[in-house]
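Just dropping this structure here.
The complex appears here minus one protein chain, its other protein chains still in place.
Chain IDs A and B follow the sequence of writing; residue 1 opens each chain.
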């Protein structure tokens, strides 16, 4: 089982959109390496014949009727937003967006 | 008078309210006074809603005066863990990233609490996003164990357990993803129940791990837990994983159990959840409780759940994986904290990363990165996929064990409350606190923890009862029976042995 290098932690932190300081990277790399090594033992008993369980209870077909509900109060939502303008959420420039 | 109102159980307080002996305003004010007095030492609350609570209490008193038919718990105050969204009341989940966020809606369980007329005293402290077993990962300071202020109150719901244990509230709401209700109950000498997955709506719980999270009662007695469970539980169409069936008769089961007769009940002791790693005093109290159960007519059998030894590993893959996705929404775009990068261009992408870098604490970052890694291309099968298979094996272990026993039992936590700071720098040691509680979350089965006495160090020990899915009533029957037998031995509740807190005046 591969262990978690500092570079790998940096890559994954990028995927998870979390800025880490160099000191955090050092520490996390060490801690996560130990944790990953420990949890990796799940593969010891996860043989191909064992089905995966993603839900604790086997429910199916839970549907909602197509009936509208009143929307949430926009003013309250925008008041709780970091920035808003013209009834919309104001966010910093989005890279890679079509101008 | 006022002190009495905070010391009695919710059921007893409800009786007094119904009998007109006390008003809800009196009861609520008594608890608010107690909060004001002990909070400087305990710090169980992140937010206290004095005015709202008193307004609700006054409303309930007025409705009762008009002869309105009210919910049995109407007027009994309650505290709510800060991971549950409350309309108009700040909700942070213990995280800096949500500092000052005021939700525009109520969780389903909060709607039910409000509809029943329970004054909400405030929001309780917790490990950030419920990640932790000591409440030390809160961004808003430690909560202290009322038994020893230098010790942890457990986690993640240390605030709710400490609030109930310190008589700041008779009832509290907790959430349990791997033990966050039961382990704090164990180390604070209180009662906590993780219902069957789907028994209580998750709508409005800030999700940690969707397939594991479950809200439940935090109280001082088993009956109080049953009363609160019946209030907040039952089907909710807003939660796709909610069970569309009526709850079993939980209160009835608790009252039946309190009679102390367990004839014909088969109690299974889980081999794998004792022995190495368990404190001697914890095991001693556990075995004494087993003897009491036997004396009450229960048949005690030993059952083996061989895959439980893999539960912790599976849990620390499934939880981080789901959490990494659930917590993606905390990005500084729509609500909560927004942090701009200290240098370079201010783009949405960089603001998200800066916000999450500064807004999340160490444990949250650790688990998000672990979960992101476990789901990422090339690792999914080995980690997340394998963990889901372990989950199947653990469910099979439970199925086999429940074929031999009506309930399963174990110590709730391997140790009593440890000192604040003791395990903060050792994540794996911290994770081991939940070794006995995690299997229930993986399988979705219900679990209860009640006080089993004091360990050699004078600190409370928890006794865990587990039942098959949807058979939560068995928890209450066996739990109430053991509670009655133990209190008979002790001559009163265990909490009566807790040292009196220095009360601020």
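Following the convention adopted for this analysis, a contact is a pair of C-beta atoms (placed from the backbone, for glycine too) under 8 Å apart; a residue touches a chain by one contact, two chains touch by 3 or more.
By definition in this document, contacts and distances are computed from a predicted model.
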item: From "Aspartyl/glutamyl-tRNA(Asn/Gln) amidotransferase subunit B", "Quinol:cytochrome C oxidoreductase", "CO or xanthine dehydrogenase, Mo-binding subunit" or "peptidoglycan glycosyltransferase", the hidden chain's UniProt protein name; value: "Aspartyl/glutamyl-tRNA(Asn/Gln) amidotransferase subunit B"
item: Full-complex contact with the absent chain, from B:5, B:27, B:93 or B:262; value: B:93
item: Interface residues of subunit B (partner: the chain not displayed); value: 84-85, 91, 93, 98, 101, 103-105, 107, 202-207, 209-211, 237-241, 321-322, 324-325, 328-331, 333-335, 340, 345-346, 348-349, 352, 372, 375-377, 380, 384
item: For subunit A, residues in touch with the removed chain; value: 15, 17, 54-55, 59-69, 71-72, 74, 77-78, 83, 85-94, 96-99
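We adopt the following convention: only the chains that are shown with their structure count from here on.
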item: Rounded Å distance between subunit A and subunit B, as computed from the means of their C-alpha atoms; value: 24
item: Residue numbers on subunit A that touch subunit B, as the complex places them; value: 1, 4, 8-9, 12-21, 24, 28, 31-32, 34-36, 38-47, 50-57, 59, 62, 64, 72-73, 76-77, 80-83, 89, 91-95
item: Subunit B to subunit A touching residues, read off their complex; value: 101-105, 196-198, 211-212, 237, 240-241, 243-244, 307, 310, 313-314, 316-317, 324, 328, 331-338, 340-341, 345-354, 356-358, 360, 362, 365-366, 368-370, 372-373, 376, 382-383, 385-393, 395, 427-428, 441-444, 469
